[in-house]
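This structure is in structure tokens; I'll ask about it shortly.
Up next is subunit A:
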Amino acid sequence: MTYSATGFGSQDQNNAKVLQVENLETHFITRAGVLKAVDGVSFHIHAGETVALVGESGCGKSVTALSLLRLVPNPPGEIVGGRILLDGDDLLEMSQSEIEDVRGDRAAMIFQEPLTALNPILNVGNQLSEVILRHTKASKREARALVLDMLKRVGISDPESRLKAYPHQLSGGMRQRVMIAMALLANPALLIADEPTTALDVTIQAQILELMRDMRDQTGAAVLMITHDLGVVAEMADRVIVMYAGRIVESAPVRTLFASPAHPYTLGLMRSTPNLTTQRGELSAIPGLVPTLAALKDMEGCRFAPRCAFASQKCREHEPPLENASNDQSVRCWHWDQVLASQVAV
Partner candidate 1 sequence: MISYLIRRLLGTIPIVLIVGAIAFFLVQLSPGDPAMFYVSADAPPSEIERVRERLGLDQPIATRFVYWFGQVLQGDLGVSFHQNRPVLEGFLAALPVTLWLAFFSLVIAIAIGIPVGLFSALRPNGMVDKFATVFVFVGVSMPNFWLGMLLVLMFAVTLGWMPAQGFNTANPWEAFRSLVLPAITLGYSQAALIARMTRASMLEVMRQDYVQTARAKGLRVPVVLGKHAFGNALNPIVTIIGLAVGSLAAGSAVVEVVFNLPGIGRLVVDSVMRRDYPMIQGILLLTAGMIIVVNLITDLLYAVLDPRIRYD
Partner candidate 2 sequence: MKRSRHFARRSALAAAVMATAVWGGAVQAACDEGQYGGTLNVASPLPLVTLDQMMITQEPTAPRHAVYEQLVALDANLVPQPALATSWEISNDLLTWTFTLREGVTFHNGDPLTADDVVASWERFQQVGSRNFELSDVESVEAIDAGTVAVHLSKPYGALLESIAAMSGSWAIMPASIAQELGTERADRVEHVVGSGPYMVHEIIPEVSTTLRRFDAYTMHEGEASYNAGPRCAYFDEINVINIVDHSTRVSALLAGQVDLILQVPGDEAQRLIDDPNVNIVSTAPGNRVYFKFNVANRVFADYPLLRDAIRAGIDTEEMMWGFGPDEYWRANNTPRFQEPQWPWVDQSHHFPVDMELAKQLVEESGYQGEEIVFLVVPGGATGPEMAPAMDQYMRDLGLNVRMENLDSATFGTVRRDLNAWDIKGAGGGSLVGLAYLDSSGVDRNGEPWPGIPDGWYELLEQAVNLEDQDERAAVASAFYDLHAEFNNEMWMGDVFVIMGARSDLRNIAENDSTAAFWNVWREQ
């Protein structure tokens, strides 16, 4: 399956919005003060659509993802505002018990480091079947059958014997397949994958990505794919959301974004896209440092200004709003037109 086939035009489809996030604000209350890790983030994902969330390390991707399932560690983290609608139900309004029913069932998550994300002292079969036992009325035997089936689907050979294996007895790729199986067992409407390939070898990365694509197509789930690897974005995503310091700075269909990034930060990311030899490298080729969240507290203007080649006085005094550069591309920059123009000039 190629990237063009999936969906530049997905926004035009009349699929329902599986996930709609409005003005999400997640803060960390620390000794240093209130850190706004996610600061007014809004986006949505349609069924069958894959949205990539990209940005440098520490920009708030994971916190955003965790916020969606209300998994932000509390204390110190707290979701202080916004709405998260999953098929129209506001997750933030739910009781503890209701949100627990949603987790792993209607919305599931895959984590970055499968070794640490799997419980070392429970065997794979136990960890997988408990999802089914938790969310369905299936018996243990039925759960086991479903698990075996799912293990086969995610490409694990000899699943019977794997059931008894402990995580440390599996290879890295195998573990991530188990994680994926675990996430898909309950057939979720929303799948959140937080850097699912970052911890893996390159060859394994490709296999896992392919598996994820297959699974998405088979299940029709909405996928939020967090990555800082633009290669992954290109292969997987329909749309891309770029985050910087807790805020969305640009959002666009994947082709638009690659063809004409409207935000200086996105532009910087494109130019620093790591090649195969630096596949694990962080997106840090843009000169300067991400401002610490603590430093942002007294920042007035655009958060990217200290590192921005286009920055003007206005940028430093006033923060730009998120505005439409075209009908499917929004950007948070006073000078996005200049940014676009600079690329035309090239």
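We adopt the following convention: a contact is a pair of C-beta atoms (placed from the backbone, for glycine too) under 8 Å apart; a residue touches a chain by one contact, two chains touch by 3 or more; residues count from 1.
With respect to how the candidates were assembled, all candidates are chains of the complex that A comes from, given by their letters.
The structure presented is a predicted model; accordingly, all values stated were derived computationally and were not measured.
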Of the listed candidates 1 or 2, the one touching subunit A in this complex: 1
Where on subunit A is candidate 1 touching in the complex? 66, 69, 71, 73, 75, 96, 100-105, 108-109, 111, 113, 116-123, 130-131, 134-135, 166, 168, 179, 182
